[in-house]
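One structure, pasted below without further comment.
As you look at this complex, bear in mind that one protein chain is not there, while each of the others sits in place.
Per-chain numbering from 1; labels A, B and C assigned in written order.
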Amino acid sequence: MTRLRLLTAGESHGRGLVGIIEGIPANLSISADYINQQLVRRQKGYGRGGRMKIESDRVEIISGVRWGRTLGSPVALYIENRDWQNWQKGMSVSEEDAQSIEPVVRPRPGHADLAGIIKYAQQDIRNVLERSSARETAMRVALGAVVRRMLDEFGISIGSFVTSVGGEVFQVDTSVLKPKDLLALYSQAEGSEVRCPSADVTSKMKEEIDRAKEGGYSLGGRFVVFATGVPPGLGSHIQWDRRLDGRVAQALMSIQAIKAVSIGEGFEMATSRGSEVMDEMVVEGSFSLKNIKRKTNHAGGIEGGITNGMPVVVKASMKPIPTQRKPLRSVDLATGSYVEAAYERSDICAVAAASVVAEAMLALVIGDALLEKFGGDSIEETKRNLESFLKSL
Amino acid sequence: MTRLRLLTAGESHGRGLVGIIEGIPANLSISADYINQQLVRRQKGYGRGGRMKIESDRVEIISGVRWGRTLGSPVALYIENRDWQNWQKGMSVSEEDAQSIEPVVRPRPGHADLAGIIKYAQQDIRNVLERSSARETAMRVALGAVVRRMLDEFGISIGSFVTSVGGEVFQVDTSVLKPKDLLALYSQAEGSEVRCPSADVTSKMKEEIDRAKEGGYSLGGRFVVFATGVPPGLGSHIQWDRRLDGRVAQALMSIQAIKAVSIGEGFEMATSRGSEVMDEMVVEGSFSLKNIKRKTNHAGGIEGGITNGMPVVVKASMKPIPTQRKPLRSVDLATGSYVEAAYERSDICAVAAASVVAEAMLALVIGDALLEKFGGDSIEETKRNLESFLKSL
Amino acid sequence: MTRLRLLTAGESHGRGLVGIIEGIPANLSISADYINQQLVRRQKGYGRGGRMKIESDRVEIISGVRWGRTLGSPVALYIENRDWQNWQKGMSVSEEDAQSIEPVVRPRPGHADLAGIIKYAQQDIRNVLERSSARETAMRVALGAVVRRMLDEFGISIGSFVTSVGGEVFQVDTSVLKPKDLLALYSQAEGSEVRCPSADVTSKMKEEIDRAKEGGYSLGGRFVVFATGVPPGLGSHIQWDRRLDGRVAQALMSIQAIKAVSIGEGFEMATSRGSEVMDEMVVEGSFSLKNIKRKTNHAGGIEGGITNGMPVVVKASMKPIPTQRKPLRSVDLATGSYVEAAYERSDICAVAAASVVAEAMLALVIGDALLEKFGGDSIEETKRNLESFLKSL
Partner (left out) sequence: MTRLRLLTAGESHGRGLVGIIEGIPANLSISADYINQQLVRRQKGYGRGGRMKIESDRVEIISGVRWGRTLGSPVALYIENRDWQNWQKGMSVSEEDAQSIEPVVRPRPGHADLAGIIKYAQQDIRNVLERSSARETAMRVALGAVVRRMLDEFGISIGSFVTSVGGEVFQVDTSVLKPKDLLALYSQAEGSEVRCPSADVTSKMKEEIDRAKEGGYSLGGRFVVFATGVPPGLGSHIQWDRRLDGRVAQALMSIQAIKAVSIGEGFEMATSRGSEVMDEMVVEGSFSLKNIKRKTNHAGGIEGGITNGMPVVVKASMKPIPTQRKPLRSVDLATGSYVEAAYERSDICAVAAASVVAEAMLALVIGDALLEKFGGDSIEETKRNLESFLKSL
């Protein structure tokens, strides 16, 4: 990202999560309530572990906003950890509290545990897992919410819906979906405990999760995340790292347990004929560049690394959460003997939550690309620039 | 990337391609011949169009190397376009030659054509397609070859093989492949015109390509790209954009026509139970951190955004090349009427070439992460640092 | 900077200042007390305004540290504003409190006031001055203190002393100063209310400040900031933006009211003969690369953008604080008529404070360059790499 800069910080059971985002134009209306709505969405989902009940995240805006509007200065957010009181010694910053809780020494396959202690020369796996935990995505969602608020001003909407959990699949051909179709599926998903648009499939997914819970194993799944109303011309073909598809792929793949990303029908197209999957051009209304539309959207709204005016549609695959009740074989780092991997309270399935995090990441990437093209230190300036660009087409 | 910086430049039918890479440690042995071997690999492949015969790319090392060794200064490479003589007027930098060839006005679906002229306020699509063309990947391969040479010094090998072309599939479960298995598949693929390890499937793929050629349509496919010998500890879990999986995803998704990327068995894991796809830990030899190994490699060598010492394995899906002989509907930008999209000489299938480009991109990302962790302004220094790290485990 | 990333946030009268720094190796001992000592140093100084008494900054470490040692994860710091209770409405983030205090409409020459409201499309200058205020340097000092702690581990010391306030000058030829001389001057400066090593000149400077206070005007000055124990080889000549002198210049020039920066005797050398200002080489002890030393240090420890093993010595000039009691002519933005510029409580002279901020900025740049060369995700690893490098010389 070149216009937005952000850093997040915070351990899973530390005092709280901190995030700073720089580059938000001035004069954007924003409130803690707006951000909190997104945090609530992230915490929902059938099959989440007990911790979600403890948390109920609430953001505090520390800086960058005055009287309900952004100042152009960096926006700092803080989310206090609600169970911090139970961890004040165990996660204390003070040397006085050293060794107040037992170290974690049984690395869990599929987590950063082993690679992390090797990299950072640690003995206690807690010193890694506290940061590698998906807990940190709460702050990504909060920062993403600020950008999402900005995108609202430009008529850009972000949404997502879950298409599979374990073996249960919600079939959908995204290449034929219009913006209103995507938004309708999103809206339906918001009413589902697994964020699946179909009530029927929702029931089956919940049953699958129940079975997994009983069996002591975890489940992964897939989801679609999209943006509608995106103007053409974001991203660029001129250098590999300015392609928007690459940036989207990085942003989504960076979410814990996401292991595959596809732009539009990208995965499926690999086995199709070229003649079947191209998005032919039609003119809607009188001829002008902006009236050239596509009948289909196999490309997921990005051609040559640049948005083409169609909805940006991305699919992601999530592996089953690597922590599961049914033990996995590991090695005790203190003794070198075989043991069961550590088990920290965990979710059975977090696909719904991941889809909400993915929305935040997509918002960040699209928002950055929008500001990259249209500049603008205030919302008014950015709007003027976007409007005069669209008018020029 | 944080240690390596690179920029490429050059139009498809311009004078040539230029690339600069900065951050290569001093004292690395390198030659134009070594780089040329990689350029040759990129140009092969059954189903490539006529242009590949024209080209036969050869690199010139302009700077950064003296007497066969890198200096630590930026390495600049140049690949002359072999058919430049036919384009001297049409792609001239001089205003005098303006309008010497006809503009391209029929945008091709699936290319940067339409989005590009909208973004950059162009009338002639050639001003976009000359840069969006996959021709530029020749320079990525050349720069990647420099890094690949560096990785050789650290015992890191990069390879790839094609697993599907159109409907023809080479079945392989990458989760059970050891380094030697991967390297054997790579070696076999090098002998195949479609870069598929199996002679049988190679035949079928070639037939599929023949049928496509006859039918006037193009084909996509899938491939595996991998790195063996990668030390644990590259990448990081501590911030979303430092995760190696995200960086790999960006690098591969940035290749023309690549539309889906999966780390390890990432796509398949989404429908599996957690208990089936975790890479359990075993100790090989006497107990030490570096002797903790995995029996399987579903994770593709990356856990929590950090390499875990297993081979880094990535899968990519390529859409059919959007240019095909069988015409696609487009709109004439000069008249606004429906027309067939422009047809520039093109490949039927370029999956083999894309897999070679993917190797270069993976080399760049791994090389950057290696230097990020081990620093080092000379090869000797970097080796010392890596060795003392491994010894400390 | 390429290894350390940092963002700061916070308005001058907002709730507090927030900072995140990423890239600090794991296992560094650090405490809030250590950081607070640096914050105290920044707040001292003869001629500071009333606000310094209110504040008494204290940092809270929110993340990245456990049981007294860094984790390798981002370190987040928070400094609460002590007079926040007086500004809860005026600087509230909530729209409900809008217009609860009067806008600032008389831009002050020499501040960001006018340029800032133009850039960010604001009507109330407070929306700019709250962030442009030097108040934000408290967080720079806090983040710099973390890096300073790291530099301690490598035997690198940072210090500074004031050489002029208004017309009063402490004469010193830095080209002949050895590390111990610099540290002695620093130590003497720590005992002076104006951070000047000489008791005599301190008295005169204080008198100068008294006169200025009486006269209603402000004063600038100059200081030296340095680092001793810096290994050779930090920074690079190979690309303009990797030169350490350029990075140091940016870091110091970015401090409020700093308007000139000189590396070593850089300003003075412009009028000297080449034969007078070169730092000739001598061998101390038996011959080896690391025993080649310089008799003088006109270069300020940086040659060709690379540290040469001599102390890094930098001089900075600070303009008089643009806010002064004696009114400056301005324009009322609400009415367009001439008025006196707004007067917010301010310092007469802040050169002492600026020198402390400069230490923090120098620590950040040197720390980044150290990590760039020696890599290292833990203090132990970085030390190993540095030691083996020095041994190789």
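We adopt the following convention: a contact is a pair of C-beta atoms (placed from the backbone, for glycine too) under 8 Å apart; a residue touches a chain by one contact, two chains touch by 3 or more.
Predicted model only: the values in this text are computed from it and were never measured.
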In the full complex, the chain left out is in contact with A, B, C
Identify the residue among C:Met269, C:Ala342, C:Val356 or C:Ile379 that touches the chain left out of the display.
C:Met269
Out of C:Ala98, C:Val176, C:Ala199 or C:Met281, which residue would touch the omitted chain in the full complex?
C:Met281
In the complete assembly, which of C:Val40, C:Ile101, C:Ala184 or C:Leu328 touches the absent chain?
C:Leu328
Contact with the hidden chain, among C:Met318, C:Ala342, C:Leu370 or C:Leu386, goes to C:Met318
By the contact definition given up top, give the residues of subunit B that touch the hidden chain.
5-11, 14-20, 22, 26-27, 29, 31-32, 61-69, 71-76, 78, 91-100, 119-122, 126-128, 130-131, 377-378, 380-381
Interface with the unshown chain - residue positions in subunit C
1, 7-8, 107, 109-119, 121, 128, 131-132, 140, 164, 166-167, 212, 215-222, 232-233, 236-241, 243, 245-256, 258-267, 269-275, 277-283, 287, 289-290, 292, 294, 298-300, 303-309, 315, 317-322, 324, 326, 328-331, 333, 336, 338, 361, 373, 392-393
Touching residues of subunit A against the unshown chain: what are they?
2-3, 5, 22, 72-74, 233, 236, 238-239, 371-377, 380-381, 384-385, 388-389, 392
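The rule is short, and it goes like this: only the chains that are shown with their structure count from here on.
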Taking each chain's centre as the mean of its CA atoms, the one lying farthest from the centre of subunit C is chain B
Averaging only over C-alpha atoms, locate the centres of subunit B and subunit C and give their separation in whole Å.
44
Rounded to the nearest Å, the gap between Cα centres of subunit A and subunit C is 37
Sites on subunit C at which at least two other chains make contact
5, 22, 72-74, 377, 380-381
